[in-house]
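The structure appears right after this line, and notes come after that.
For this depiction, one protein chain was excluded, whereas all remaining protein chains were kept in their positions.
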Amino acid sequence: MIGTGHYLFLSLALFLIGVVGVVTRRNVIIILMSIELILNAVNINLVAFSRLVGSVEGQVFAIFIITDAAAEAAVGLGIIIAFFRNRETVLADEMDLLKW
Amino acid sequence: MRPSEYFLAHIWLVPLFPLAASAVMLLFGRKLSNSLVSVFCVGSVALSLVYGFGAIFQLIARPAAERVVEFALFNWIPAGPMHTTSGHLVNFNAQWGFLFDPLTAVMVGIVTGVGFLIHVYSIGYMAHEGGYYRFFGYLNLFMFSMLTLVLANNILLMFVGWEGVGLCSYLLIGFYFLKKSAADAGKKAFIVNRIGDAGFLLGIFLLVGTLGTLNFSELRGAIVAGHFAVGDAALTAIALLLFAGATGKSAQIPLYVWLPDAMEGPTPVSALIHAATMVTAGVYMLVRTNAIFAMAPRALAVVAVVGAVTAIFAATMGVLQNDIKRVLAYSTISQLGYMFLACGVGAFSAGIFHLLTHAFFKGLLFLGAGSVIHAVSGEQDMQKMGALGGKIRTTYLTMLAATLAIAGIPPLAGFFSKDEILARAFRANHALWLVGWLTAGMTAFYMFRLLFLTFHGTSRVPHEVERHIHESPSNMTVPLIILAVLSIVGGWIGIGGRFERFLEPVTQSAPASTAGETPEAALMIASVAIALGGIGLAWFLYIKRTELPDKIAASFGGLYRLVYNKYYVDQIYDAMFVNRTKDLGLTLGAFDRTFIDGLGVDGTGWLTRATSVISIFWDKWIIDGIVNLVANVVRVLSIPVRWLQTGRVSSYAGFIVLGVLVLLGFYLHAAGYTLANLRP
Amino acid sequence: MAHALQASLEAVKPFLLPLIYAVAIVAALPLIAGYMVLMERKVMAHMQVRLGPVRVGPHGLLQPIADAFKLLLKEDIIPENADRLVFWLAPMLSMTAAMLAMAALPFGPGFQIADLNIGLLFVVGISSMGIFGTVLGGWASNSHYSLLGALRSAAQLVSYETAAGMAVVGALLLAGTLSLRNIVEMQENTGMWFLFVAPVGFFIYLVASIAETNRAPFDMPEADSELVAGYMTEFSGFRWALYFLAEYTNMIVVASIATTLFLGGWLRPFPTTHWLNFLDWLPAALMLGLAGYSLYRAPKQPVMIQKFVMVLVAGMFVACAAILVAPMVATHIAGASSMALLVASWKPALHGGFWFLLKVFLYIYLFMWLRYTFPRYRFDQLMRLSWQFLIPVSIVNVMGIALGLALHRQWGWSYWVALPMTTAITLLIAAALARTGEKKEKDEAVVGEFWGTGRDA
Partner (left out) sequence: MLDRIVFDLFAGLAILSAILVVTRRNVIHSAIFLITALLATAGIFLQLHAEFLFIVQIILYVGGIMVLFVFVIMLVNLDVALHQMQFRRQWWVGLLLAIALGAETAAAIYIGRLGLPGPETAPPASVLEPNTEMVGHALFSAGGYMLPFEIASVLLLVAMIGAVVMAKRRT
């Protein structure tokens, strides 16, 4: 039988993969995708616990997180488009105007 | 003041309308359309015309004894108590006040009436000129200043208007400021006027010091109170200084030189400012302050002589001019000479009378000349005109009327006033009369010379111009007609001394004309005769035997050249004053450059530079040294931080992960977990 | 041994019927789609006063089969430097999404693969995944026409899904459940199709569904005259057939959703008004009529074999009629015998299926009709229609229905007063919106200029 632990490990795995993507990739779009992965991992946790506790609130939070993900994706992609128009690139480490 | 007398109560509005209009023009005029501009300005002048004439009629409606209205809007310069030279303690206070009496009434009538006509005329004349709104703005500003001048109840406020009209005259002479000659003429007028005004100002100061008041209505009282004897030195000095101002403004010898050049301005300006109104300000001022002049017979004598000499001198110059407007300019000067002659012999009312009629016909003459110039598309040289009489009939007829008037042919306006003056002059001094008489003849001669050269004889107009010779539009001809009517009938108000009696309250202090019979009729006949003689001569020379003038010119070569070049007066002035002034300026400039700049400023600069070497050293090595030291320390310290701050998203994310790692480890440790717990 | 078999059979049993249904649908769909194509071509032909395909088989009845064979036998071309993986994946994606949506649709009272408690959302969500088929296909074939078509369709589908979703929500409020079967039963209880309760929602869904299936006048993604064939340009043979199939399956899906939500699913018109019961005879009558028509056409056929086929068709129709009538008359003929009762018990299934399919095909016929009636929209007009008219109106519609229901439940208004009133309000607002929209026609829509497919497109 499947216990909550399984779900926790699954979400941990997804989370780590997402982190690796965020930290190592150069392409901003893929970084955003990795962030989506992380959010999903969190969702799995929430749902698993809501199942464990037998209350629906975890799922409600998951819904909120999905909402956030939507907003974040919209804004992030908007930024990417604007940036791409100016700099003709989508590489994260060329976005270092902060450095100066 | 009676409640019924609305206009007298609101006389102070008269100058305000043009002021408002000019303010609007000079602020927003650029954005307004021409039609709107004309509506504004002419409308404002029309309003002041209505108010002015309303006031005049209500003044006349009063009984002769009470024809004086004076009131102040506010205290302008309340200087407080002071001692006059005669030791009186007076409380000097210059108000912003208005005095409305018969003399002012006449002036207001002239200014608003002729001003309005000329405004209407300008709508047509300036239609195709640039700076339409600018022109009308200046013109309205002039109206304001002139009305302030004539309505002022004290010399100081009068002086404000006086300077105002001077400014407007300068602006309008230089209206075409891109034309060098125009700009120069403006400057010339302004500077020459300054000379006169300097005298005027001194006169005012002296007046304040002597009488302690500037209000016209108080002058007489102050003189009486001061127990001044006739011919008192101070009063004479004041009178002469005021007259100096008058010579400047009214173009009398020796300060007349600016008026001919002032013809560079647009013709309506010449008509309004340099014929009808402004140049007569001097005469007005004299009459206004006649209380003083009456106490200074020597000064009066000077005035009379200057006037007479100016009259004949200008007349001679006018004889040989070819520029139509310049002829009129010299004629104006000589007519002004007449007025001063009148004042000089104590016939103030006659002077004002001539001023009135002169305003009519000289304004008309200028407008007519403008109409002619308009017709021959800008040509001003009479050599290039002729036989225009048939083509521009209205202009011709009106100008004929004006010419007859100025020549003193009865029963036109000029006849009455001039005859009055000559009569009084004869009574005072036969020599003066003789001069006036000759001048009358010359006037008739050169005015008809102008008329014949312009309208009669053979046409000398170039063909391409001749094709589009045309009568001016109605808004130009109508004023001509009105003025023509006035210059025909305008003189009749003087018949039987009615005009003189009207002015009594102002000129009462005039010395009673020395008794003794004067052959009025004989003088009349004589002046008419010489006028006719002049006309005949002009006809003979310029219609009958057109070749003669050149012959005569040839035979009198030297004299001719002398007169033709206006007695070289301008050159003499240049040589005597202008260039000397320039030299002085140059010298001073050289002094400034060498001593002030060279030694003072540059020397100081050099000294400073020299001394600054030390502070340079200090700054460079000590101050900057400290700064750089601090900066270097910071830089060295910042190396590890800079290594952390890559400015890259990913690395920051990496640091976040690191932080989570550490925190989680810390919590586990705090919770007391160790690797031992990993054992199942 | 036998016992284990028994057990395994027991385990499989609940999945048995759904499996059968699924196999049936998957097997039947291509055929149905093919004949829909034929029907479309025929309708087009008759609207343009032509005959349409008549060569293959009587009246070209076998044309779809021939087309299918042709497509299957064609060479399968994958263009140079196309992205092979995605190129291979895309058509399948479309097809899968379309097919998967079928799983929750109730074709009849009993005829449904799975009655999910989120059935409606399931269908909507799954069919929304069809976009990827289009977009990825367009991108993968690495051609400008395709990419442009793909982008267009992505934009178009996303925007119209919103409108369709809101329209669906309207019906959802009325039904109060997500299970499609319950929705239909709800309409049965109301005694009235939701079409008559919430017409605005239905029409919004109509327009939106046309756009979602990329059909004229909204066929931007494959506008032949502008972008060769849009995202399908580089596809040929079997992959193209898949796209084609997916398109028609989608049509069936949206039609089924519309039928289920607004047209009362498998119910006959006014299911609860008894004096209309004679409508139960309509299916049989229709079948007989068709049979008569084919018999009437039979002698006119040029070739012997064709005459024969026509007669065969007529016979088929008669058989259908018999099947449809049987349950209704069984008890009258054979009394209350168990056999008769069994036959009679088929009635809801048979008639339900008939009505459902009838409505679906009428809906699709409407699609075709519109396709041959209206010119194609410009892209910015398309976007403006969705964002500036349909979506606002659908939102207003949802609010209106909610208000009506609140009035009905909280304040006890009559159902038949509250809802028509709110509907009227919605219509008024819609009219106002349309007016303003016409005013805005002049300036270019934001979306249009953003995609550069504005006036100049």
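As written, the chain order gives the labels A, B and C, with residue 1 at the start of each chain.
One rule holds in what follows: a residue touches a chain if its C-beta (ideal position, glycine included) is under 8 Å from a C-beta of that chain, and two chains touch if they have at least 3 such contacts.
In this text the structure is predicted, and so the values were computed from the model without any measurement.
> If you put the missing chain back into the full complex, which of the shown chains would it touch?
Looking at the complete complex, the unshown chain comes into contact with A, B, C.
> For the chain that's not shown, point to the residue among B:G43, B:G390 or B:G665 touching it.
B:G665
> For the chain not shown, which residue from C:G52, C:P79, C:G125 or C:G237 touches it across the whole complex?
The one listed residue touching the chain not shown is C:G125.
> Which residue numbers on chain B touch the omitted chain?
The missing chain touches chain B at positions 650-651, 654, 657-658, 660-661, 664-665, 668, 673, 675, 677-678.
> For chain C, which residues touch the unseen chain?
Contacting residues on chain C, toward the hidden partner: 83, 85-86, 89, 116-118, 121-122, 124-126, 128-129, 131-132, 135-136, 139-140, 147, 150-151, 154-155, 157-158, 161, 178, 446, 449-450.
> Taking the full complex into account, what residues of chain A touch the chain not shown?
Missing-chain contacts on chain A: residues 1-10, 12-14, 16-21, 23-27, 29-30, 32-34, 36-37, 40, 43-44, 47-48, 50-52, 54, 56-57, 59-60, 62-64, 66-75, 77-82, 84-85, 88-91, 93.
The criterion applied here is as follows: only the chains that are shown with their structure count from here on.
> Common contacts of chain A and chain B?
Neighbours common to chain A and chain B are absent.
> What is the distance in Å between the mean C-alpha positions of chain A and chain B?
Averaging C-alpha atoms per chain gives centres 86 Å apart.
> Return the distance between the CA-based centres of chain A and chain C, expressed in whole Å.
That gives a centre separation of 36 Å.
> Mind pulling the chain A residues that touch 2 or more other chains?
none
> Going by the contact rule set out above, which residues of chain B touch chain A in the complex?
These residues of chain B touch chain A: 645-650, 653-654, 657.
> For the complex, give me every residue of chain A touching chain B.
Going by the criterion above, the answer is residues 19, 22-26, 28, 31, 92-93, 95-100.
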